[in-house]
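What you see is part of a larger complex, with each chain still in position.
As written, the chain order gives the labels A, B, C and D, with residue 1 at the start of each chain.
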């Protein structure tokens, strides 16, 4: 195991520059442009005074996520999903992850019969788009909840905790934090970790790409993810003022 | 016919503030963020070293346009077209318009067997998204052509003229230039005009929304469109340096 | 600019032989077989005692258009849209045009909560199918309105004016009226014009195919369209008796 | 079992007025407007100088059928299949039947690597559209084969026999020939029979709608179908001159 040199020059446990800019669109009830280095995701929260049919009449709300990537967000242009007539399995998998993650830190009863849709649209991608989506999507969600409370739509803020996400990986046999595209495309393994601000693990999705992960690597990757999420919770609090 | 007061306070022949910012994405061969007031469209030009099957072997290239709108680009969230499984008739109509317009100012033989796709994604909408798409899309296209020439992919710049577009309308019985959403939703008629920088009309698409247009109104709308496009050609030249 | 010889031998401002035959199907509330030379379109008007969901309870009706082409209406067989699983962008664009045009001459309040669907099916195509569809579709619509009034479904005829459409083009640098397929495939520009019988312009859709149109050409094309539509209004009145 | 009175006044073994008009479209290699009473089907045969991929290189041709119904061919308007995005099970079932039936009287080797598509579009429906489609489709196919032979595309006529089809049913406990819509909607059973001109049965598709058929009824229905098809073969020969 040689000394680790990351393509970006970062140390093994260093995040990329993170920026969470709020109020970036004119119409949405909450919005956040999340940047993790060269990965830029526009997150908006949209409120509807209704819930999906299967939830009607239970006095509870719903939070859901949608995800998309502009065709030229990547090195080579990808086909527009609207043109191909369906969302890929990858897109659906990410949407389900965003929705589950954000619902886990929201008291749906306190939300009343309201739905909030978090749209995460990737303007530019350099690895970690789903973790930036969750981290920025939380900010947009929290802003929309504040707005609904201020407007008198709901009486209490349904947000119970913060949620943030980061990717960790194994690159040249070293566990590393916040994997970017050059590392992701040549790394041995990667894992997306979603955490709550009380230190709990909401989601853990790890894959051995080139080889299985050892138990020791898994343990270190979880530790790095904890460190990274703590820094992201800090950034979220700063963004939300 | 009362004195005209436009919701925006503009005079009848005044454009909104127009901004054409270039080099806004990291990967595309050409890019332009076109702003017509609160209408913001991200235009990227993507190069592929191939042409559609029906054009193969003719030594000619192709320019095509794609159009999309982020779900919360508007006052109320629209359904993601990728989720609904197809592009609306409106989207396809706009895409065809963008493609036709830009091809008409590009020498496809000079382009060789290369394809350039202009993606126009509306980040925020306040009326006139298709005209902003064409005007900004031209800038992205021109930049991509310069890039291809600089890289030696093509030997001559295929751009023959500039193309720009503007909407004109009839609002409270007055022909007006550069219709925004408040005017569009309450106006009597509107028309999208695409022009070439030699003063020719590439496309004219007028609709009497509330009532048919008179011949006199048509004539004045065409005159206003000419004035507006001349200003846009100026802005394009400034953006392209 | 040489002397104009049209492939059909017509003069520059001459329509093809136009025939608008009514009562051509057994079941429809109104029907018209519109022939513009070798272009034959079967137009039927179908009444439903309901309106689209978004219009319910407003006391207003709706008129909508659908368009189709038999697979062998053209020189080479086209793919059946029902088999390809979707309507092309061109089909949708034409359908939207037919609907907008016919609604603009119909008082939707006088129609009550009734919907009339105008189906325009091209049996044989030789250019100008959309203008024949609108011209014949108006006849079918007017017949259906008379039928509804005679049956006591509505108390007043909702038709406020006639609507007719014609194509004009630039062929060998001459503006010409009623473009057929040989002219359309080799012409420099073409424009579809929909007019109301009071001389207003409902829709104007012009495209420079080979080169942009000059302002002078635009003006002459609009003048020719006015002449052609006046003749079509006459034919419609004759057909409706 | 009471005396039979058919809604149309026909005797139990009487066909409707049958008309097979040829050369009804300008472009198709063969065409026939088949009328069985008020059921009108436009059949066209289109030639392509190629075969489906799975048949390539075997020196054999292909004959296939497509079927459609104009939205207002029936009492109440049906939804356009192109708009609903797929062909119904019924449409596909009929298409498969038309194709199988016509291939069974065509020597595909003699056809060489050519494909003929028979489009059967129902302009007006009053029962028996699939049998009219096969009967008229055969005429269109035979004309197209003659055309290909005359043009030197093929050296021998691939048609080996005639194919015709008729429906038979049980109406008020009586077997009857050539079921129209009023009988079909209230009858006990119906059966579509496709025959070859040498007296063979190509397809037999019978369904007990209100009750199962007895063996005696089956036998009589087959006998009636034989009689009807013999008359249709005569009409086909007259149409083909």
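What to note about this one:
Quick note on the criterion: contacts are C-beta pairs under 8 Å (C-beta built on N, C-alpha and C of every residue); 3 or more make two chains touch, one makes a residue touch a chain.
Just so you know, these numbers come straight off a predicted model, no measurement behind them.
This structure file shows 4 copies of a single chain, while the whole complex it describes contains 6 copies.
We adopt the following convention: only the chains that are shown with their structure count from here on.
Listing every chain that touches chain B and chain C alike gives an empty result. Superposition angle, chain A onto chain B, using Cα atoms only: 180 degrees, a multiple of 5 between 0 and 180. Each chain's centre was taken as the mean of its CA atoms, and the one lying most distant from chain A is D. Copies chain C and chain D of the same chain sequence form an interface built mainly from equivalent positions, shared numbers / all numbers used being over half. We define each chain's centre as the mean of its Cα atoms; on that basis chain A and chain D are separated by 59 Å. Chain C and chain D have centres, each the mean of its CA atoms, that are 33 Å apart.
For the pair chain A and chain C, the distance between C-alpha centroids works out to 51 Å.
Residues of chain B found to touch two or more other chains are 86. Viewed as a contact network, the protein chains form an open path, each link joining two chains that touch.
Checking each pair of chains for touch leaves A-B, B-C, C-D. For chain A in complex with chain B, the residues that touch the partner chain are 25-28, 31, 38, 42, 44, 46, 48, 66, 68, 70-77, 80-83, 85-87, 91, 117, 119, 121, 123-124, 126. The part of chain B that touches chain C in the complex is made up of residues 86, 89-90, 92-93, 95-96, 100, 104, 191, 195-196, 198-208, 211-215, 218-219, 222, 226.
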